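Every protein chain except one is present and positioned as in the full complex.
Chain IDs A, B, C, D and E follow the sequence of writing; residue 1 opens each chain.
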Amino acid sequence: MKDWLPTLQTNTPEEGYELAVKLARVAVGMTQPDAEIRKKLRPDYANDFDALIASSQVVATHFATVAAANGYWRDTE
Amino acid sequence: MKDWLPTLQTNTPEEGYELAVKLARVAVGMTQPDAEIRKKLRPDYANDFDALIASSQVVATHFATVAAANGYWRDTE
Amino acid sequence: MKDWLPTLQTNTPEEGYELAVKLARVAVGMTQPDAEIRKKLRPDYANDFDALIASSQVVATHFATVAAANGYWRDTE
Amino acid sequence: MKDWLPTLQTNTPEEGYELAVKLARVAVGMTQPDAEIRKKLRPDYANDFDALIASSQVVATHFATVAAANGYWRDTE
Amino acid sequence: MKDWLPTLQTNTPEEGYELAVKLARVAVGMTQPDAEIRKKLRPDYANDFDALIASSQVVATHFATVAAANGYWRDTE
Partner (left out) sequence: MKDWLPTLQTNTPEEGYELAVKLARVAVGMTQPDAEIRKKLRPDYANDFDALIASSQVVATHFATVAAANGYWRDTE
């Protein structure tokens, strides 16, 4: 997996949020590299609110980083 | 889902808090896109204090970001 | 629920801590708006140390934000 | 409980850490104000590593705030 | 384990992310130094989405630190 993260800069907050979601998912893939197993685990997970909230927490942590990296997109207004 | 996050700037801390709640919910929707399933999961979740507290934690993390983005609304006083 | 958060500024660290507790509770109320259900859930929760610690974590996250918003009350000494 | 937090400033990092422990405990007391019940819950909790680690996490979050408030005690060296 | 962390500076965000993954794993190794036991625990863990998400959370926290240390790689664009 090369060149998946060339920069933390994004044009809009929305793109920044999508990058945060991506950053959260990559770590999962690095720990369980087998896509087949991840696929099997996924249904349970998507039906389990605790896991959904925990995922949302990881996204929130990455979004804080991406937002800071972009100066909170203050200039884009 | 387009243009749901044009800016992190809000007029008041209260609007900032509402944005933080929204930011927390969007990640859940991205992980489990089926609104029907989310609806079924919701009742249990809303009656489970652990899940309520975990949700509140995600909101707190996003609120930190939104507050920083708004310079803590110091000028609005 | 209007005008519950006019500002993040407080006169003292203690008031800042109380605001952090309030910020933690509001998210719970937004997710489970039924006060009757929250009341029923509360006894278990208050007797469950895991939940007490998790609540304390949410307060800690909000207190970080409120403290930063107030410049850590350095001028009040 | 009045005047328990006059300032976030401490003379040393060690005192700052002790303040972080105090900040973590106060929230628990605010949620479960009955000291008798807290006392009953405590033994289980102190023998449960998950709870010990979760408590340590809350202390870590508060210590970050206290350390920032004190400029990381850089001048005390 | 000596000289495993000479610097927090990396050339690219991607290398910074890899460093964050490394920082997350080292603490696990320090707590359970027996590689044989870690190996035995690993399969369960890699098949348990809760653990995968929790690991991703640790990576996110370290990535925030590494990104700040690198000025968010703003100059590398």
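As a working rule, contacts are C-beta pairs under 8 Å (C-beta built on N, C-alpha and C of every residue); 3 or more make two chains touch, one makes a residue touch a chain.
Worth saying up front: this structure is predicted, and the values here are computed from it rather than measured.
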Quiz item: If you put the missing chain back into the full complex, which of the shown chains would it touch?
Solution: D, E
Exercise. From the listed residues D:Q9, D:Q32 or D:S55, report the one that touches the chain absent from this view.
Key: D:S55
Quiz item: In the whole complex, what residues of chain D lie against the chain that is missing from view?
Solution: 12-14, 17, 21, 45-50, 52-57, 59-61, 63-64, 67-68, 72-74, 76-77
Self-check item: Contact footprint on chain E, counting only the chain that is left out
Solution: 2-9, 23-28, 30-32, 37, 41-42, 44-45, 48, 50-51, 54-55, 57-58, 61-62, 64-65, 68-69
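Operating definition for what follows: only the chains that are shown with their structure count from here on.
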Quiz item: Which chains are in contact with both chain A and chain B?
Solution: none
Practice problem: Note the rotational component of the Cα superposition from chain B to chain D, reported as an angle of 0 to 180 degrees in steps of 5. | Solution: 120
Self-check item: Between chain E and chain B, distance of the C-alpha-averaged centres to the nearest whole Å
Solution: 27
Exercise. Could you grab the centroid distance between chain C and chain D? Build each centroid from C-alpha atoms only and quote it in angstrom.
Key: 15
Quiz item: If you look at chain D, which of its residues touch at least two other chains?
Solution: none
Quiz item: Can the chain contact pattern be summarised as a line, a ring, a star, a complete graph, or none of these (other)?
Solution: line
Self-check item: Chains grouped in pairs wherever the two touch, ordered by label
Solution: A-B, A-E, B-C, C-D
